[in-house]
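What you see is the complex with one protein chain gone and the rest in place.
== subunit A ==
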Amino acid sequence: MPYTAEQPKRRESNDDLRARIPGWGADLDPKNRPAVPRERFDPAATGAHWDFPDRQPEKWPRERSVEHKMLTPVFGTTVPPRGVSGVLRKYAYREYSEGQAAHWLILLAADRVDAVESHLLSFASLRPDNPITETGVLSELTRHGYSSRVGRNRADVKHQWMDPILVAGPWVLAAGLLYTTVRALARRR
């Protein structure tokens, strides 16, 4: 009880715990804990055999945080910026530091634009996006979608119903729009 000074009574003694739980107390001494202390100066421990790494060639102007003094010697090269989303991304990196909300909000907006651009592009390719296979939603049938949720007292069921609407909604809307446009055009002929 916190209203008096003594430690609360232990439910189980160390011996009981040791008997019940393999390895109980093996790392009781902080000396055995590899993350303690947090900082330990030991550059020789990492395997690096350089003071500063060789620089990876920069094959296109790599976007980078304005909080960096220079391009880091090593970086990822997947999916360079492209299209409207690429313009937005480069703008967010160029104009705003990580400290500004605008930096992240523009990057998030660019992600939504990227998804739309990529879906549209895919329809002009040999591999159009397929929302059924790409969402893996058929596993609802083979992996107990119903019984995994119903009668289980899960908190996330309260909002999971929104996900299909959010994911499928834009596709349904786009299909509807396409249908009405095509029909209107056909009528005009």
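We adopt the following convention: a contact is a pair of C-beta atoms (placed from the backbone, for glycine too) under 8 Å apart; a residue touches a chain by one contact, two chains touch by 3 or more; residues count from 1.
Just so it is clear, contacts and distances are computed from a predicted model.
Participant: Consult the UniProt record of the chain that does not appear here and report its protein name from "Alcohol dehydrogenase", "RNA polymerase sigma-70 factor, ECF subfamily", "Putative Zn-dependent protease" or "ABC-2 type transport system permease protein".
Facilitator: "Alcohol dehydrogenase"
Participant: Out of A:Ala5, A:Ala124 or A:Ala155, which touches the unshown chain?
Facilitator: Going through A:Ala5, A:Ala124 or A:Ala155 one by one, A:Ala155 is the residue touching the chain not shown.
Participant: So that we can see where the missing chain sits, which residues of subunit A does it touch?
Facilitator: Interface residues of subunit A facing the absent chain: 1-2, 7-8, 10-12, 14, 17, 20-28, 32-36, 38-43, 45-54, 56-57, 62-65, 67-68, 71-79, 85, 89, 93, 98, 101, 104-105, 107-108, 110-112, 114-115, 117-119, 122, 127, 129-131, 133-140, 142-145, 148, 152-156, 158-160, 162-163, 166-167.
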